[in-house]
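Just dropping this structure here.
As you look at this complex, bear in mind that one protein chain is not there, while each of the others sits in place.
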Amino acid sequence: MTLNIILIGFLAATFLMVIAKRITALVRTFRIQSIFLFLYTLYMGLCQQHLELFVVCGLVFILKVVVIPLVLLRIMRRINVEEDLGLLINPQLSLVIALIFAYLSYLFAHNAMGLPYSQALIAFIASMTVVCIGFFLMVGRMKALGQVIGLLVMENAIFLAASVIAGGMPFFVEIALFFDIFVFIVIVEVFVYKVNRLFTHIDTSKMQSLKG
Amino acid sequence: MLNTIMVIIGKVFALAIFAPLVSGIIRKTKNTIRMRNGPSVLQPYYNVRKLFLKDEVISKNASWIFYAAPVIVFAGSICALALVLMARPGHLVSNSAAILIAAFFVLSLGRFFMALAGLDAGSSFGGMGSSREVFISSFAEPAAFVAVFVFCMGGGDSFRVSGVLAGFALFMVVIAETSRIPVDNQETHLELTMVHEAMVLEYSGRSLALIELASHIKQMVFFIMLSWCLFPAAGTAPWGWAVFSAEIGVIGIAMAFIEISVAKMRLFRTVDFLSFSFFIALAASIASSLGL
Amino acid sequence: MITFLPKEFFLFDSLTIFFFAVIGLICIPSAIFSIGYLREEALKKKLISWVLLAAFILSMCFVIISGNLFSFLIFWELMSLTSYFLVVLDYKHEKSIRAGTIYLVMTHIGTACLMAAFFILYNYAGSFDYSAVKEAAFALPPSIRNIIFLLLFIGFATKAGVVPMHIWLPYAHPQAPSYVSSIMSGVMIKIAVYGMIRFFVMLLLPAPAWWGAVILVFGIISCLVGVIYALMDHDLKKLLAYHSVENIGIILLGVGAAIFFAARGVIPVAALAMCAALYHLVNHALFKGLLFLCSGSVYKATGLRDIEKMGGLIKTMPATALFFLIGAMGISALPPLNGFVSEWLTFQAFFSGAVESQGAVRIFMIVSAAALALTGGLAAACFVKAFGITFLALPRSARAREAKETGFMMKTGMALLAVPVVIFGVGAGFIAPVILRVSRAVLGVQNAEVSLYLASVLPVLIAVVVLGTALAVFLWFRFCLRTGQVRYNTWDCGYYALDSRTEYTATAFSKPFRIAFSFFLLPYHKSEKIRDSFYHVSKFMYETHTTLVFRKFFYEPLVRFVYSFAWKVRKLQPGSIHLYILYIFITLAGLIALAAIF
Partner (left out) sequence: MLVALIIIVPVFLMVVSLFVRKIRPLGLINAAGYAGACVAGVMLLKVFLAGGCVPISLWGWIYIDSLSVFFLITTIAVTFAASVYSIGYIRLEIENGEISFRKAGSYFQLFNLFSFTMFIVPLLNNVALVWIAIEMTTLVSAFLVGFHNVKESIEAAWKYIIICSVGITFALLGIIFFYYTSSNDANVRSLEWASMLSGSGMFDPKIVRIALIFILVGYGTKAGLAPMHNWLPDAHSQALSPVSGLLSGVLLKISLYAILRFVILANFSVGYAYSARLFIFFGLVSLAVAGAFILVQKDLKRLLAYSSVENMGLISLGFGFGPFGGIAAGLLQVFNHAVTKALIFFCAGNAVQAYRSNNMNMMRGLIKAMPFTGASMFLGLFALVGMPPFSIFISKLCILVSAFQGGYHIIAAVMLILIAFAFAGLVYHISRIVLGSPPQALPCHKESLSAKLAFLFLGVFIVGFGVMIPQGFLDLLLSCQRLILGQ
């Protein structure tokens, strides 16, 4: 029962992201989403009483709820560029697309993968939807940070999918994944500063000089 | 083997001497039809004799080709005459066509050098003449070759439709080759119309004589081929000189009549004239393939 | 995979030895000529060109020796690569780069077709060796056999310069130094004919009759188109390149007729046709090589290639003029020399073929004989133009005036080619039977009785009669008819001494042909009068050129279409990162949908 609540919360946070217009709103909803993810891993840890799961959910909390939003907000303050996210597709249409993704991932999960009806299937569909929405965020948002957050949302969703259908990846692999996301954020931060210094804006739709 | 060679050499000399007479006859008939007296039948001989004794004027820009051309043209026509006499139609079916074609090639050797000599003097007349000569002869060759093929295939003994058609095509080719009226005018010096004359404009004295003789012999070669085409039966023994010279005379008079009755065609109309003769030759080959 | 390396690597039979002779006959004189030709070049350039030349000749030899498809393909590509380097050797001006690129791309397309055919054969034969291919050829289903024939024909035709695929030849040959272009048109395009003979006559037996007919038709088209374009071109080496297209057409006439009659079982005619084709192959190699060497020495002496600016070279360069004349007589099939013998044999083959067959085949043979006759006439016209305008009368430009005779090495090179041209003509009696034996071995028929008696006797007879009468007349003139000679200006209708401007030019010489063939050449005229006042014309400008039909209506539209297609595809990468990510998602979604459905 609690699992469904967490999933609903997780999905709600994602849909909030889709309609966010400003970057800070996007970061805040990302934080909420990570919190639900943390709760989910915490609940799984309580059920299975594995010590490793607690370490993992601690890591999730530190990295995804605290560190990454902080880094992103710091970037926003340092490059003091206007908050607007530059939506290529208006919020209403994005919401419709998000729903279409939900149905598509149901089709994908049930027919293509052939998973049996169970609690895991519902969670898996949810995570697939969030993967598609993360993807949509990268495509639909002009600003560079929109793409970064889109990617992080996909990471969250994949982490959720892994823990749902495969009971979580082997411990060491989880640690390595977190380390990888951390390195990714550091490098992206460096590059956003570079883009801002050279282009005086971080709007990727204007970075189209390399053609053909 | 040796006596056939001696016989052929004898015939070659006889016909070589006899050749200018034919063109004399043709000129004579033309004049009489035009109600004019004109020079006697032996006039070509007098011309040749006169030219052999006169001095020669040679252009400064001319090279050794200018000297060599008349000699090669004359030798070529003599050799063509010898070849035509060798190629007896009828019993040597496959070889006679080959020999006749070799005769055509030998004539083209003479023409090649004559065209070069035309260009050698550096005057525009010569260039014009050789360009036209080569133009006409290259279109005449396919019709001639096909006509000869068809005629030899028919085995020149009996009277065949394909033989006659081939003969008619060959007749049109002969008009073009021996520069008769519809294609080229022998007697004029008007640069618009002259072809063969333009090439030899630079020549004088004994080389001009040689060239005149060569053109007479060439005409004789063609008339002999024509006589086998048009009167096949006459070729058998007893091979009287009279019958043969009668045929040549008839062909000459026919040629004269055509010269009189037709006006000279524009140069580029000769292409249609020769392609018409080619199609007649093709018709002859179709007739021969149907076994007519 | 790599385990298919062939067992029998080399193969020696009469065909290979014959082609060895052809290569030897041409490459040695050209190499000697190159010594003279490269005398002033820097040492480094000399070394590079000799190494490349050696590699080029070696690769050609190996193509002929190779006993399997794999090494045939390797050395075939090596031959194209080394000849590309030779074409691009003096890379100063843009033209040779463009020529090199067109050449390489066209040969690559040809080789791609060859590769496809070889691999289909490999599938059926199980190994690359000729013997395995020969056995597998019997069991080939007719449809596969025809596809292989078409692919091989396109491949070899592109290399040989048969008409639809000939456009690289007039670009590549003139750009190469002349000793290279003499080897290229003398020998390299013959290697393609070797390929055709090897595959269509010896390996892919039993060859159906329509193969021969196809080759015959393409031969006719190549003959006529080659000679018409040669007539219209006034660049000496381009003219000779077009003549290579024409002569390849003549060789293909022979080969086509041979295959056609072999398929119909008329063996004597097939043997005669193949003998004529091989004989013309050697002859063409000889006189084309000679002509290219002469054009090289003319280029070395005057620095010109356009015959409109040359003239009167016979007085300053007598030796080159004589050699060029011998070559010109050879190529225009004038009796005592070799061109006459091989073209005459081809006529005999057609004639005896026509006699043997009935109905449509007879007419087909006669029409092809007519085409050959027309080509012969036009070729003679073209070489009258080429020799007359280049060597005779007055020099038309300053550089033609100061021309000097070329060095000794070059003359020996040319002489070494001129002498065989004469020997192969007059001495046909000794050479024709040898080539007949080769053609019998190629067709695999030992008992075909072909009477070459006439072919051996007649050239000698003609030579004797012509030379005899000429000598007689000469002696008669010299001794018993002593008349004077006066050297005076050319007849100028009494106005003024003529100079080189009133001479006949090559454009004027070929004007009747341009009008006669205007339906194919589509000539373009533009004349313009620049007037000082209404009455005084200060300058009169006349420009004419003919359009290259194949290039204008087939190759250029093709290239334009490919480029426009490429520009459309270029829009796939407009630079926006969003679109790139969308591509990934679409491929993923598409593939999943496909996987789910199937």
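By written order: A, B and C. Residues from 1 in each chain.
Basically, a contact is a pair of C-beta atoms (placed from the backbone, for glycine too) under 8 Å apart; a residue touches a chain by one contact, two chains touch by 3 or more.
Nothing here was measured: the structure is a model prediction, and the numbers come from that model.
In terms of the touch definition stated at the top, the absent chain reaches A, C within the entire complex.
Among C:17, C:360 or C:569, only C:569 touches the chain that is left out of the view. Of A:39, A:75 or A:154, it is A:154 that touches the chain left out of the display. The set of chain A residues touching the chain not shown comprises 112-114, 131, 135, 138, 144, 147, 151, 154-155, 158, 161-162, 165-167, 169-170, 172-173, 176-177, 179-180, 183-184, 187-188, 191, 194-195, 198-199, 204, 207, 209-210, 212.
Chain C meets the missing chain through residues 1-2, 4, 73-75, 77-78, 81, 88, 91-92, 94, 96-97, 100-101, 104-105, 108-109, 112, 115-116, 119-120, 122-123, 562-563, 565-567, 569-570, 572-573, 577, 579-581, 583-584, 586-588, 591-592, 595.
Keep this in mind: only the chains that are shown with their structure count from here on.
A comparison of the B-C and A-C interfaces places the larger number of contacting C-beta pairs at B-C. For this pair, chain A with chain B, the centres built from the Cα atoms lie 100 Å apart. Chain centres here are Cα averages; for chain B and chain C they lie 34 Å apart. Distance between chain centres (mean CA atoms), chain A to chain C: 70 Å.
Considering their complex, residues 52-61, 63-65, 71-72, 74-76, 78-79, 82-83, 93-95, 97-99, 101-102, 105-106, 108-109, 111-112, 115-116, 119-128, 130-132, 134-135, 137-146, 149-150, 152-153, 201-202, 205-206, 210, 267-268, 271, 278, 281-282, 285-286, 288-289 of chain B touch chain C.
Those residues of chain C that touch chain A in the shared complex are 570, 573-578, 581-582, 585, 589, 592, 595-596. Partner chain C is touched in their complex by these residues of chain A: 88, 104, 108, 111-112, 135, 138-140, 147, 204-205, 207-212.
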